[in-house]
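Pasting a structure here, questions to come.
Removed: one protein chain of the complex. Kept in place: all other protein chains.
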Amino acid sequence: MNGKEFGKLLEAIRTERPMVHHITNYVTVNDCANITMCIGAAPVMAHSADEVSEMVSMAGALVLNIGTLDAAQIEAMLIAGKRANELGIPVVLDPVGAGATRLRTSSARKLISDLKLALIKGNAGEVATLAGEEASVRGVDSMSVKKDILGIVSKFAAKLGTTVAITGKTDIVSDGKSTLLVDNGHPLMSSFSGSGCMVASLCGAFAAVSGDRLKSTVAALAAFGISGENAAKKAKGPYSFRAALFDAVAALTPAELARKAKVREA
Amino acid sequence: MNGKEFGKLLEAIRTERPMVHHITNYVTVNDCANITMCIGAAPVMAHSADEVSEMVSMAGALVLNIGTLDAAQIEAMLIAGKRANELGIPVVLDPVGAGATRLRTSSARKLISDLKLALIKGNAGEVATLAGEEASVRGVDSMSVKKDILGIVSKFAAKLGTTVAITGKTDIVSDGKSTLLVDNGHPLMSSFSGSGCMVASLCGAFAAVSGDRLKSTVAALAAFGISGENAAKKAKGPYSFRAALFDAVAALTPAELARKAKVREA
Partner (left out) sequence: MNGKEFGKLLEAIRTERPMVHHITNYVTVNDCANITMCIGAAPVMAHSADEVSEMVSMAGALVLNIGTLDAAQIEAMLIAGKRANELGIPVVLDPVGAGATRLRTSSARKLISDLKLALIKGNAGEVATLAGEEASVRGVDSMSVKKDILGIVSKFAAKLGTTVAITGKTDIVSDGKSTLLVDNGHPLMSSFSGSGCMVASLCGAFAAVSGDRLKSTVAALAAFGISGENAAKKAKGPYSFRAALFDAVAALTPAELARKAKVREA
């Protein structure tokens, strides 16, 4: 897997402008819409059980984010997700806060068991919780990638037959067979609200143009990380960094993505 | 109709600070609130069926936007809209996504049939769908205004006895008798999420200070377009353009609006 392939996916997004249907939280939903447009795709947000099945039918990808979940939203996610599965549309799950409350953990588990997911993307705590191994994740956001985290991600991906990604200083992506690490990014990316949600939108946009989940996910994470590196050059604080990040995603070229992506095998 | 009249409306907004009650989507609601303040009016967002009737009674205009609709929201829109009709408060409808799902199309139709609307503002696809002529709108966002679109808008406005606006490179506004075109704007206005919602808020603010719907709508579209032209001068990308657009709306003077408005008969 080399950088040129990532560049081609970005090119495809900008040519095809796939629709990315989000059922997501009301905190960062505007950021998800704008980052989706900045990468070159077309965001749609729709949550009513009365329309999600019809809306997702037109989409290139479906992004489910449980950041501000409730019973009605989970029901809509299941309806949309099942329709997406029928149509072969990739479904990305961001299990925000899994492990924090029983509602979040059980809802994420329900989505994982009832849907065929293309990608589960979370932080270390969320993914470890869902993998049933929360005890081992303390301190995971530290400098080095711990070996046990790599094992958790890889085993969990193999068990589910899906791709699993943990974002952090070094991002980890595994499909159960190969595990890749992405070293792009900048510390300011965790200084504002919503960067995790935004990258899930990008994962959806890249999944819409490639059947290779490992590649599309790694490309999305690298694209976001490189944009963060570029945005940091002019930022005066967390919020001006955040604003510059949107522009940087829009300005990222396929060639730059190909050249700057730092992807290695675990 | 000349530019000075538009300037006077902007002056009136800043003097009277009309309240603009929004029942709108959760994606761009913050943008609607801020653009309403930047033009000089006072935004209020309230969606509960338990208070919308009371809230709208204090408003200068009501803006209904179905961008993230569900059954409860449509019910609240009907309650607020009927009360606004009783009190002679202008109601602006932004039928976001009409044509994309049955829920959106039928909800927009229900609002149109049950309420007396001051203005329906959408893109070409949405308006043509509601006018029952979706077949003819493909490619409408291209460089030139197609004659059949002008006919659709004008006939639809005449049939409903309301004002209808289609936004795009050239905006079209018709009350069924006169049809006007607004040439202000900038390509970056379609590069971020929410510009359609934001201009609906401005249409509400202008409608609150004038009983002439054709004039108030054209003034709002020109004000937003000129602000876009001004914002583009310093933008480095879609998101910095978006940020500059808010400041540009706040900085727009009545004299500048009068001078730069590019309005012509169709």
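Each chain carries a letter (A and B) given by its place in the written order, and its residues are counted from 1.
Note that contacts are C-beta pairs under 8 Å (C-beta built on N, C-alpha and C of every residue); 3 or more make two chains touch, one makes a residue touch a chain.
No experiment lies behind these values; they were computed from the predicted model shown.
Taking the complete complex into account, A:Ser193 is the one of A:Thr15, A:Ser193 or A:Thr253 that touches the chain left out. From the options A:Asp31, A:Asp94 or A:Asp247, the residue with contact to the chain not on display is A:Asp31. Contact with the chain not shown here comes from a single listed residue; of B:Tyr26, B:Phe192 or B:Phe206, that residue is B:Tyr26. Of the candidate positions B:Met1, B:Met45 or B:Ala266, contact with the hidden chain is made by B:Met45.
Considering the full assembly, B:Phe246 is the residue among B:Phe206, B:Phe224 or B:Phe246 that touches the omitted chain.
The set of chain A residues touching the chain not shown comprises 25-28, 30-31, 67-71, 97, 100-104, 191-194, 236-240, 242-243. Those residues of chain B that touch the chain absent from the view are 26, 29-30, 33-34, 36-38, 43-48, 50-51, 54-55, 58, 243-244, 246-248, 250-251.
Definition applied: only the chains that are shown with their structure count from here on.
If you average the Cα atoms of chain A and of chain B, the two centres end up 34 Å apart.
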